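Below you will find the structure I want to go over with you.
All protein chains but one are shown at their positions in the complex.
As written, the chains take the letters A and B, and residue 1 is the first residue of each chain.
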Amino acid sequence: MTLDQSRTAVLGRALRFAGLRPIAESLGTIVLGLIAGAGLMLIFGSNPIAAYSALFTGAFGTVADALETLAFATPLMLTALTFAVGVRAGLFNIGAEGQMFMGAIGATFVAGLIPLPAGIHLVAATGAGLLAGGAWALLPALLKVWRGVHEVISTIMANWIALFLATYLAVNFLSEPGRAERTTPALETARYPVLNEDASLTAVFFVAITFCVLVYFYLWGTRAGYGIRLAGENPGAARYAGVSARRAIFLSFIIGGFAAGLAGASQIIGRPPAWSLYATMGNVVTIGFDGIGVALVGRNHPIGGIAAAILFGALQQGGRLMEYQAGVASDLVRAINGLIVITLAVPEIWSLLRRRRAR
Amino acid sequence: MTPRVEMRGIHKVYPDGTIALRGVDLLLGRGEIVGLLGENGAGKTTLMKILSGLLRPTRGDILVDGRPHQFQNPGDALAAGIGMVYQIFALVPPYTVLENIILGREAAGVLAGVRLEASRAQVLRLIEQTGLSVPLDVPVESLPIGVQQRVEILKTLYRGTSVLILDEPTSALTPPEVSDLFAFLEGMRKGGNSIVFITHKLREVLEISDRIVVLRGGQVTGEAPTAGATPAQLAEMMVGRAVVPRVTRSPKAAGEPVLAVSDLQVANDQGSPAVKGVSFDVRAGEIFGIAGVEGNGQSELVQALTGLRPHTGGSITLNGAPVIHLNPLDLYRRGVGHVPEDKARFGLALNFDLAENSILGRQEEPEFVGALGRLNWTRILGYVRGLIERFHVVAPGVRTPVRSLSGGNQQRLLVGRELSKRPVLIVAMHPTRGLDVASTVYIRQLLVQIRDEGKGVLLVSADLDEVLELSDRIAVMYEGAFLGVGAAGELSREQIGLMMGGVAHVGEAP
Partner (left out) sequence: MRRSLRFLFYLLGAGIVLILWGALQWLGLQPISLLEAGLLAMTPLALAAVGECINEKAGVVNIGLEGILLISAVMGVWTAETFQSGTVGLIGGAVTGAIIGLFLGALSVYGKADQIIAGIGLNVFALGFVPFLLVNLWAFPGIHLFPADLGVPRIITPLGQISPVTIGAIVLAILAHLLLHRTVLGFRITAIGEKPEAADVGGVRVDLLRVFTSTLGGALAGIGGAFLPLGWFGGVTDEISAGRGFIALACVVFAGLEPMLALAAALLFGFTEGFSFAVAVTPGVKERIPFYFVSMLPYVTTLVVVALVIGRRRFPSTVGRPYARE
């Protein structure tokens, strides 16, 4: 048997499990992250068992809890998409934070200050969020295409600028009269219907899922999407196929910006009881960064991102009960998120672990 | 007398399960040149990388002068006197020759200054001893490949190696440079040093070695003293059957020019001229072969002809119509198919599956695209299955990543895809490099078939045998220009060899 044949044989066997392997890897890294989190808890004298049981109960204990998990998942699947679409095009778009802030501002503005007839208002507010996010994403896109600026630096700078800009706008132009700590709530006509009175889940959840599914069909089912993925996979082959690298960069950033903008809008016009943006940006911060971990666990795939978002949403929702009942700061959930990202940075992490055991 | 080096029962299994070596034994005596022969992928380089300390064997022993050694790093092997000159040079491009030679043995403590001048005397002595002259204070990246190789050798010898391993050292050399190298190796042998010469070229190994070891599929399939060995014998040990079958080509009258190039000038990535005024044409029903050592402008020429690089002067005419700054997609529409020199870099997206690779370059065509830019997967799947069948591509399935295919199958898919574009001209660069014998023969037969069907083929290859076997007309490229153009049979192998080295201007004016 030649070397070639033996190689194909081994790979053939491995490929039969190919579909399951990435999922197993993702779940494995979550377990690793939880174990590491337990370690941190032990160092500081907390009880991991109590904490994690509170976590799981809080996430899925009652119907209301489960729906709340989905409410947390809604913006996460979108900010995950921002990062994922970037990676597919060969970029690191970590600007979901800033793009989300601007999306929230856009939605707040239209939803709270511009009265429009019933159906149109909701669509307009959603669209404003989308467009604002996309516009903010144009900045790093242009810098990359025109000046070759690495997007890791430009998106982070844009995030900070957006934070201050959004806060400035929220405090000075959009704030609710008499209450400085938040913006004018969205008018009735610009609110997504609530699905259950006990949870803050609204129909924007379905909009988010639809958006993810549409992006999936775009990337894998159209020639433009094929071009984007090709540019990210092999720039040389993309040139060979006549794909424009610039177009791929712009499209990726804009789609990512739309996704993050929609996420921002979802926190305003899709999240009771506040229906508005806090001046501290408290209901939109860190969701952009959390999305990175979600994207990676979802293997940078729009549909995988939905599943991963539900998992991470569960962690966030459960984290609240964990803090209340077991006294463990819910920030630990974010720390676990970071550890998961680090673990997923190592390729073939699964085979590495398997080899360890074999020795 | 104990052999200088003994490798016993060397196994190498990679983490993904690939078995590179299955129990190889190798002996190396003092003052001996051993030729390590085998096809691409037989395991020769892997075996020697283990000996030089770059890789660790899964199983097996290495003995130097009878004493066992475990090499964890190249430094350990160097300490035992073993050094390797790699096929892709391990030189730091912006560093000077002197800096490259002393890297790793700077004769100073880690926090001390680099003692260039103190080492210079030693290096000069080494140059005198070996006769390998190199300019010491020039950045290595500006030197021609032949000189770079000398730097590589000096770098290894500077560490006091007496066992020298060379991996395919002649692949980038002109015939005169090869003679110089062989003379040097002879000198080394007489001095009592041991040399392992890795190659897949039968003629070379018969010329230079004392003993030949043949590897196939990770095992030793034959061993013989060079005196008395025949090419047929060796080829059989190498590939398991008699010599690589030659592809036959019946003479054919060529038609009208499909491609006409006039005074073409192309710049390289650094902006300097790489193609300096080349003129030729490729006619319908002929294979026009460009021979030459890599790095003489062939890549830039091919890129200019296939839309991957703009040309800075001259003109390109395709089927009578001028080509001005068209991108690859436009050129496909005009009938140019391209088999690139580096399929991993340009021709295929390795992590995409076969179906997605089959439409690379064809993804805009109405046949595959529907409303709103939707890809018609039903049609695409049917098309790729047809390709697989027609071109005998061995693959686990249509949805498997192309990366998992062997090199030969990847190339078949690529060539099949290019042919399905119904081109009038196929530009093929190094089309069979690194492929197994069966695929090599198949691809070459395909090229002849295309030519018989009345298309034009531009073949660019560093494999002189391939060019001689397939081409109807041959040009030799050297430093950006054609040194000679002639019909097959007009130019002798020796003449071409000389022209590849820049000597003599022979043959008809284009």
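As a convention for this text, a contact is a pair of C-beta atoms (placed from the backbone, for glycine too) under 8 Å apart; a residue touches a chain by one contact, two chains touch by 3 or more.
None of these values were measured; they are calculated from a predicted model.
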item	value
Which residue of A:Ser53, A:Thr189 or A:Thr286 touches the chain not shown here	A:Thr286
Options A:Ala50, A:Leu67, A:Leu138 or A:Ile161, residue touching the unrepresented chain	A:Ile161
Where the missing chain touches chain A, by residue	40, 44, 92, 94, 143, 146-150, 152-154, 156-161, 164-165, 167-168, 172, 286, 289-290, 292-293, 296, 329, 331-349, 352
Where the missing chain touches chain B, by residue	14, 49, 52, 54-55, 73-75, 78, 83-84, 86, 88, 90-95, 99-100, 103-106, 108-114, 155, 159
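The definition used in the following text is that only the chains that are shown with their structure count from here on.
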item	value
CA centroid of chain A to CA centroid of chain B, Å	45
Chain A residues within the chain B interface of the complex	1-4, 6-8, 10-12, 14-15, 221-224, 226-227, 229-230, 233-234, 236-237, 239-242, 348, 351, 355
Touching residues (chain side chain B, partner chain A) in the complex	15-20, 41-43, 217-218, 308, 327-330, 332, 338, 340, 342, 345-352, 356, 359-361, 363-364, 368-369, 372-375, 377, 394, 396, 400, 404-408, 436
